[in-house]
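Here the complex is missing a single protein chain, while all its other protein chains stay put.
Let's look at chain A:
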Amino acid sequence: MLGFLTARQAGVDDPLRLRRAESTRRVLSLKLNPDRDVDRVHGNGINTIDIDAVEGRYMLSGGADGVIVIYDLENYSRKQQYSCKAVCTVGRSSRYVHKFSVETVQWYPYDTGMFVSSSFDKTMKVWDSETLKPAEVFEFEGNVYSHHLSPIARKHSLIAVGTKDPKIQLCDLKSGSRIHVLQGHRSEILSVRWSPRYDHILATASADSKVKVWDVRQASGSLFTLDQHNGDKSKASSEAVNTAHNGRVNGLCFTGDGLYLLTTGTDDRMRLWNSATGENTLVNYGKVCNESRKRLQFTVSRGCSPEFVFVPCGSSVAVYALHTGELVTTLRGHYNNVDCCEFHPDYQELYSGGKDCNILAWVPVPRASDVEEESKSANQAAADQSSVNPAFQDAWSSDED
């Protein structure tokens, strides 16, 4: 570590190198911390969580009973022990609450004044976070499995919605119109995802084992379909031509830079694809247990090298290295199936929610303090109990001193 700091100081190393090294070290040491807790508000399983992209301060969670909760993740108390409080809830008593389970929630990418939630009651609601009332309700004909707003779009504000219908609907937030439809799949759409690199590229995964990548500006069909055998027709039986998996595809995730796309399927496999060409990179992750009949929310780390994939596997979260496919570790702590996980890129923390109604925060293990520091802090702690971290101490002094 000191070597990295000196190299950075001397200008031998790029500043990014130190940051990446430290982020990777932190991700490799993720553990459950007794000091960090998330308020338990849900009475039923948690289906989806989302952390806002602007500040990384608020977290949304949607539950199987239709309840939506907003948590504050920042720790402004000066204590080590912190429990993320629920700021507000759309509970069962609210007039506008979803009737059935909430499947996807997402913050509006530019500020936390608005969020969108979609549910099995065949509606998608756009909520005002201040008043907790829906500003707009979109109704559909089948269960809504997944929706996604593009995190980088400036020219459009389309929400891609995947429902039981094989057609993907694009709902416009500005005008409320839903006439733009993408046709091509043959079965229900389990997951949709916009690319974080281009605002017109959309990837969709369906129960017919296919994953299609679309350019929404084009009038014709999809750009390409992902093929697990890379066009080598000899490897598979003839029904499995042009499929991404040998079963339903229920999870999609782009890497942070948008260059690669990860897909998971009920054939217990996870595949890494080059998002520009649609080529299967043939990284072998082994058996990634997947029994979900709905969308699986998994996530990729950002800012580390090598990048890590966090996949919910049964009642634990498996961590794989992105490009080599090796299983780095398994995070065990939930009492029941884990349904969703989300990575906080600024603090390298992982939040996971599952059927046991808990959201667990996996926090990097803090560095062990040196022997000298320990004795000094022991003296300080005796004198001054509240200040644990000298960074929080008020060191301001007025000019007249």
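Note that in this section a contact is a pair of C-beta atoms (placed from the backbone, for glycine too) under 8 Å apart; a residue touches a chain by one contact, two chains touch by 3 or more; residues count from 1.
As a working rule, contacts and distances are computed from a predicted model.
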item: Protein name (UniProt record) of the chain left out of view, among "Proteasome subunit beta", "Spermidine/spermine N1-acetyltransferase family member 2", "4'-phosphopantetheine phosphatase" or "Serine/threonine-protein kinase 19"; value: "Serine/threonine-protein kinase 19"
item: Touch criterion as defined above, residue of A:N246, A:S292, A:S315 or A:N337 at the omitted chain; value: A:N246
item: Listed residues A:N44, A:S77, A:S177 or A:N284, member touching the removed chain; value: A:N284
item: On chain A, residues whose C-beta touches the chain left out of the figure; value: 1, 3-4, 17, 20-21, 24-25, 28-29, 232-238, 240, 246, 267-268, 282-287, 289, 305-306, 324-326, 329
